[in-house]
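The other protein chains are all here in position, but one chain of the complex has been omitted.
Naming follows writing order (A and B), and every chain is counted from residue 1.
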Amino acid sequence: MTSQRQALHRLGGYAAVCVLILLVPLFVSDGYLLNKFARYLVFGILSLALSLSWGYAGILNLGQAAGFGLGSYCMAMALKLRTIPIQTGAGGLPDFMVWNNVHTLPWFWQPFHSYAFALLAGIGVPVLVAFLIGWFVFRARVSGVYVAIITLAMLVVINLVIIDQQRYTGGFNGITDLTTFKVFGVEFGAYSVSTYYLAAVILTLLLFLGLALMNSKTGLILQAIRDDETRVRYFGYDVANYQNFIFCVSAGVAGLAGMLYTLVMEFASPTFLAVPISLSIVIWCAVGGRASLLGAALGAIVVTGVQGSLSDSKTFLDTWMLIMGALFIVVVLFLPNGLISIVDVIRDKRERRRLAAAAGAPRRTAVVAPSRSAAR
Amino acid sequence: MSIDRRKFLKGTATAGVAAAAGFPHIWIKNASLAYAAGGEIKVGVLYSLTGTTAIIETSLNHATIMAIEEINAAGGINGMKVVPVIEDPASDPATFAEKARRLVVGEKCVSVFGSYTSASRKAVLPVFEKYHNLYWYPTLYEGRECSTNVMYTGAVPNQQQKDLIPWLVKNFGKKFYLIGSNYIYPKEENNVCKILLKQLGGEVVGEEYVPLGHSEFSAVINKFKETQPNVIFSTVVGDSVVALHRQYKAAGLDPKKMPMASLTTSEDEVAAMGGEFAAGHFTSAPYFMSYDSPENHKFVEAFKKRWGKDKTTNFVSEPAYFQVHLFKQAVAKLGKGSITPADVRKAAWGQEYKAPEGLVKIDPKNSHTYLWPKIGEWQTSGQAKIIEESKEWVEPLPYWAYPGQVCTPDGMVEKKG
Partner (left out) sequence: MNSIIPQISVGLSIASILLLIALGLAIIYGTMGVINLAHGDFVMLGAYTVWFLQKQFAMNLITTLPFVFAFVGAVGWLAERMLIRHLYQRPLDTILATWGLGVIMQQAVRLLAGAELRYVKMPDFLINPVHFFGYEDSAYRIFIFALAVALLIATYVLIYKTEFGLRMRAITQNRDVSRCFGINAGRVYALTFAYGAGLAGIAGALVSPLKSVAPDMGTGYVVDAFLVVVLGGVHSLLGTVASSYVIGQADAVLASWSDDTIAKAVVFLGVVVLIRLFPQGLFAMRVRRS
């Protein structure tokens, strides 16, 4: 009974937040604010992606930004090919190629003339990369901290290669000066309501799809793997396959977020797949609550919001980084399950009180906290 | 059940209020405010105070703030105070774009002074184009850009190289080794250098790009030893410069035989590497801290007084400083009437200012700046001795190496035929 009600509560919570998010454009018409909120939502999606693999399956992917960046580049490439290069002469190649003395469009840029291909690639490329890494890593039964280091190294290498190959990727500057994305007559400009809704709808869908996935058999097995990998293996499940599956799903979702990010930011940059943002994702996820999709998404929104306000204010101009670092340590030390766990704590207390009242006398009742899982 | 729901809603509402109170600024909506309202002229100051490029951008922030303080101390512009809105974009292009949006839309700044790297300039450009605002960019850069929303006050390749390369060939020889950091600026400078060398009958014996932030030059120095160039033409930037110079000397190379001629080594990097590692090498730039002019003495003195005795000025912080004064003159010309970024841009064209490096002027043809190229030889003191100085100001030609193209007030135009 209790768990059913909890599930209902959770659904209600998810729905309430989604409705709030979808209602925002009714109150905010300013393009600048919509753009800012859309950016936060994209980070929410990204954080949700990490929650899938880290919170639910115990795979800490420190290279989560790799999928994000690759998705972002795929979108940028498609948009770049439709941009008239005004700085280097119309009718030519993308401007950065001209600057780098490239004379023909490289073969892997060719298919990006098609939006359909670009959209597929934005998800497909991150999934493919994740699959290859995952195949090597999970088959070898590497787990825990070591996965974190390897994914971090993977991120660094992809980042270095993109910066290095500036003839084809725009290098350090990234791919800038992009046209507006337009499909079926709808323009998705950085400041438009349509882009906000696109991000909001995708976040909503992913929240519920993610919830469904995690309550499916696959999801339950993944959570079991998180709690005790060996035991699940003894039950005869192919642990590596499950791990690689969620690793790839997570990368695909990150790729999707990356594509949205290009629309919101109007450029793609190697900093989108650099170490700082990748660690930031982990932080959002940890602050919000890694084992809750909603918590992770809200964590991203809250942390980036606070960070933005702190660094905007004159008082904290010098110290905002100090404050962020300290806040972060405090959360790790004292709220290992993130801010969302406050909800649990409150509910447990109330539950306990209710049970105690029902029993007629104050009594210590051991109501075990729901399996939101201890942090690992 | 019902109680729970009510409590839940209450909780959500409380959380919502708390969130709104937590970030008040995100709800502030002042898109309708006019530019320069209430006797104040708001300008954005967008230089990183944290992250990788804070090394140099902090000094640009300082120079800009100092200029604004000077203007205000002298009574402002037409009786209006200049109010700087300072942001820290944290050396991250995405944050640059976000902060630029806030400055342009949220704060309604009439101009923004900012950034050091091309990457960050390119990241903020869409914002300025979309909202028709004006970006003042003080850094030397690769040229081949002609935005109608940017004032370029740093040097472009023709201003740094036209005198330098012939001088190097005459004094040291024709064999050049090109070494740069791996991004667009060194690539383009080297394109220009190769064109010049070809005209002079010079030869490129090596061309190499190292990752940004690279600090291990032993392999590169081995190649210097193997190819024995007469000149090492360096466009290595930032902390890599320090590593390159130190490892050059530690490896026993001699600047008398194989000097490094740089477009990017400034007083800041030399202070960090130590004068003895820079001595004998060259830099071409419009400004050196040691330049002997009354304006420069005043500038250096004021800078040290305001920010600390050990601070240095350099060829990026000087334009960061004088461009604010050019901005002031442009706004002063507009009077008390309408002040929009577009007006400021038009009024800035043709403005002249007696800058520390000499009299500079914004070219009305392309919004770049007339500057005074100089060649300095570094001394053990950490300062440069200026050994060559342009006789007249040099016109900025952002498309100098590309004769078919020209920068106009309406953007780049291709000449037919």
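Simple rule for what comes next: a residue touches a chain if its C-beta (ideal position, glycine included) is under 8 Å from a C-beta of that chain, and two chains touch if they have at least 3 such contacts.
Worth saying up front: this structure is predicted, and the values here are computed from it rather than measured.
Visitor: Which displayed chains make contact with the chain that has been left out?
Guide: Taking every chain of the complex into account, the missing one touches A, B.
Visitor: Looking at the whole complex, which of A:Ala224, A:Val306, A:Val332 or A:Ala356 touches the chain that is not displayed?
Guide: A:Val332
Visitor: Touching the left-out chain: which of B:Glu269, B:Glu318, B:Asp343 or B:Asp363?
Guide: B:Glu269
Visitor: For the full complex, which residue in B:Gly75, B:Gly213, B:Gly335 or B:Gly350 touches the chain that was left out?
Guide: B:Gly213
Visitor: Out of A:Ile86, A:Val193 or A:Leu279, which is the one that touches the chain we can't see?
Guide: That would be A:Leu279, which touches the missing chain.
Visitor: Mind listing the chain A residues that contact the chain we can't see here?
Guide: 60, 62, 133, 135-137, 139-146, 148-150, 152-154, 156-157, 160-161, 163-164, 275, 279, 282-283, 286, 318-319, 321-322, 324-326, 328-329, 332-333, 336, 375-376
Visitor: List every residue of chain B that touches the chain not included in the displayed model.
Guide: 49-52, 54-56, 58-59, 182, 208-211, 213-216, 218-220, 222-223, 225-226, 239, 242-243, 246-247, 249-252, 268-269, 271-274, 276
Convention: only the chains that are shown with their structure count from here on.
Visitor: Express in whole angstrom the distance between the two chain centres, defined as the mean CA positions of chain A and chain B.
Guide: Centre separation, chain A to chain B: 34 Å.
Visitor: Taking the touch rule as given, give the residues of chain A at its contact with chain B in the complex, in rising order.
Guide: 5, 9, 12-13, 16, 20, 28, 30-33, 35-37, 39, 86-90, 96, 99-101, 160, 163-164, 166, 171-174, 176-178, 190-191, 265-267, 269, 271-272, 276, 302, 305-306, 308-309, 311-314, 317-318, 320-321, 346
Visitor: Please give the residue numbers of chain B that touch chain A in the complex, ascending.
Guide: My answer: residues 1, 4-5, 8, 11-12, 16, 19, 22-27, 29, 31, 49-50, 86-88, 90, 92-94, 97-99, 101-102, 105-106, 117-119, 122-123, 125-127, 130, 142, 144-147, 182-184, 187-188, 191, 211-212, 404-405, 411-412, 414.
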